[in-house]
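All protein chains but one are shown in place.
Labels run A, B and C following the written order; every chain starts at residue 1.
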Amino acid sequence: MADAARVTIWNEYRHEKSDENVAKIYPEGIHGALATMLEEAAFEVRTATLDEPEHGLPDDVLDTTDVLLWWGHAAHGEVSDETVDKVHGRVLGGMGLIVLHSGHFSKVFTRLMGTTCDLKWRHDDKERLWVVAPGHPIAEGLGEYIELEEEMYGEPFDVPQPDEIVFISHFGGGEVFRSGLCYRRGRGRIFYFRPGHEENPSYHNPDVQRVIRNAVSWAAPTPGAVPVYGHYEPVE
Amino acid sequence: MADAARVTIWNEYRHEKSDENVAKIYPEGIHGALATMLEEAAFEVRTATLDEPEHGLPDDVLDTTDVLLWWGHAAHGEVSDETVDKVHGRVLGGMGLIVLHSGHFSKVFTRLMGTTCDLKWRHDDKERLWVVAPGHPIAEGLGEYIELEEEMYGEPFDVPQPDEIVFISHFGGGEVFRSGLCYRRGRGRIFYFRPGHEENPSYHNPDVQRVIRNAVSWAAPTPGAVPVYGHYEPVE
Amino acid sequence: MADAARVTIWNEYRHEKSDENVAKIYPEGIHGALATMLEEAAFEVRTATLDEPEHGLPDDVLDTTDVLLWWGHAAHGEVSDETVDKVHGRVLGGMGLIVLHSGHFSKVFTRLMGTTCDLKWRHDDKERLWVVAPGHPIAEGLGEYIELEEEMYGEPFDVPQPDEIVFISHFGGGEVFRSGLCYRRGRGRIFYFRPGHEENPSYHNPDVQRVIRNAVSWAAPTPGAVPVYGHYEPVE
Partner (left out) sequence: MADAARVTIWNEYRHEKSDENVAKIYPEGIHGALATMLEEAAFEVRTATLDEPEHGLPDDVLDTTDVLLWWGHAAHGEVSDETVDKVHGRVLGGMGLIVLHSGHFSKVFTRLMGTTCDLKWRHDDKERLWVVAPGHPIAEGLGEYIELEEEMYGEPFDVPQPDEIVFISHFGGGEVFRSGLCYRRGRGRIFYFRPGHEENPSYHNPDVQRVIRNAVSWAAPTPGAVPVYGHYEPVE
């Protein structure tokens, strides 16, 4: 990616409208907070939300998206199968995907993983995300760990074994969680990043922002070899 | 698994009825040939086919199956989503799954993988399956490679990176293929094994049979820790 | 492995002789405690210690060992390179190896890993080992986690990415650690298991014992395909 990656931030955008505590934390929506910090990093940024036509993701948007961020929670079932099919196909074709927090249960992520993506959870805990892959580009510029007031997610996390684990979280209540996971699916790269409960201001945390920026750079597609499938004659 | 694994062999069972060349190779069906050699190895074996009620996989069969084998090709679309949902859930719950040859495009396998599972292919080639993980239990008792007259499958194979690769195939026409792949999904183990085109007698080959028997033993469930999901209170 | 695995338990066996608190916990030595519980599980068990001739591991012992357990701490440097070479070669040839606790810094383990195997540590903490791979045979029969009074080991743990992670530990002081790690090297299987500080009675804990028994069964060699190396003529 010589040029700046073109990022589309998808957000369910319901909690911010229905819950005034969330609205105080994210007055422009979670997508707005993420957009601001990604624009400051010189990415080309758009946003899309559930209640827009085609959920804000018509073909021309997907056609020009290098990396898609996905935040959803209470309305996974309202995302149309047509949109899920399209996003799934784009990721396999090379588009990067960054799945945030409760997006673990989104149709897009569970389709890509093939598992339930289930976990245990509890509000109001203290999370410490330890860097377990210190040389990984997604950990660039971090210290030993990131500490947040957050919702707890606990193991087992029912996902396929990741290609690489960047973070493992410690929670005050006694749980652990693999909280930064890299997957390659088809030609696309996927990063799952745990923090981001809507009642906690985690997306305002500078280290969380840094991780997301690093992940966007990591997930941006490379114009790699184009696969050929189907009936195939031997090469002379 | 102290006791013998209970195996159910699922077969589409259409080619054997419509094509007399295939019928000559597998007069009792592909499932019949597999059943015979697994019974000889003292496994407890049943068979199920597409055109039976519930495709031969009602709940009481799935409830008492440790390892399911799956061969399908021309009629993947006729397998009901209800059955696919059930099998998918059973695998995540611990049932072993061995996907054979053209089963790479079955609904069950693509659902578990999350990718297209596409590949390139051509009839009438010569396959040499090299053991690349000599200490793996699925390779137990083999020599350096297995050689077969077979259909060619060529890379790239659009599947997630496997947890372990046991075989890589060489084809006379110039292609290669990762032909023995291990996955863990949920509590279940999955083995994809490439050979088995219906017009070639590969399931009569003693080494192919040995691999399938080894894979059944490997995939049989262990009464491991039971995962707990959902809302979770801290442990004192 | 149709027959019971032949296990050799190697122990440095110094703390038990020099520190009376340790001697109270392990009056027969750490190797003695491990031997007792493995014999009860019908394995064929021998022990070997640092101060015996050839560290208790002459060729005839290694020749008849299926799985070797390794506990060392203060005297890694006293293990001769000759013995390390032999053990290293045996593991690559198929012998299982279970490396316990402070064995992370042993010559044998660091040679096999190729990395520093460094970590952070602190005495007197509370460890909770969460099962993160519920269907894994090494987790067979466990509950959700194991809880111990133990020394803390903290991430990053400078080891190669494991083939499978069975446990991740939570420590009361705020750290996490990948505490049950599976590797295949050559034809041999290696399991690293974190607990076992000499001042804590962890090897008397029934769940810790269960993990080690499961790991012995998992690591026992299979008579797999024998690799052929060197100059090679094409097969007709």
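To be clear about the criterion, contacts are C-beta pairs under 8 Å (C-beta built on N, C-alpha and C of every residue); 3 or more make two chains touch, one makes a residue touch a chain.
Note that this is a predicted model, so its numbers are computed, not measured.
Novice: Touching the left-out chain: which of B:43, B:71, B:157 or B:203?
Specialist: The missing chain is touched by B:157.
Novice: Among B:46, B:122 or B:170, which residue is in touch with the absent chain?
Specialist: Of these options, the touching residue for the absent chain is B:170.
Novice: Just one of B:30, B:108, B:132 or B:148 touches the chain that is missing; which is it?
Specialist: In the full complex, the listed residue that touches the missing chain is B:132.
Novice: Using the document's definition of touch, tell me which of A:48, A:117 or A:139 contacts the absent chain.
Specialist: Hidden-chain contact among the options goes to A:139.
Novice: Contacts of subunit C with the missing chain: which residues?
Specialist: Residues touching the hidden chain, for subunit C, are 92, 111-116, 118-122, 152, 154, 156, 158, 160-161, 163, 173-175, 183-186, 227-235.
Novice: For subunit B, which positions touch the chain that isn't shown here?
Specialist: 128, 130-134, 154-157, 161, 164-165, 168-171, 174-176, 178
Novice: Against the chain that's been left off, what residues of subunit A make contact? List them.
Specialist: Touch with the absent chain occurs at residues 94, 131, 133-137, 139-144, 163-164, 184, 186-189, 221-228, 235.
To be clear about the criterion, only the chains that are shown with their structure count from here on.
Novice: Can you work out the whole-Å distance between the CA centroids of subunit A and subunit C?
Specialist: About 37 Å separates the centre of subunit A from that of subunit C.
Novice: Using mean CA coordinates as chain centres, what's the subunit A-subunit B distance in Å?
Specialist: 33
Novice: Could you pull out the residues of subunit B that touch at least 2 other chains?
Specialist: Within subunit B, the residues that touch at least two other chains are 163, 184, 186, 227-228, 235.
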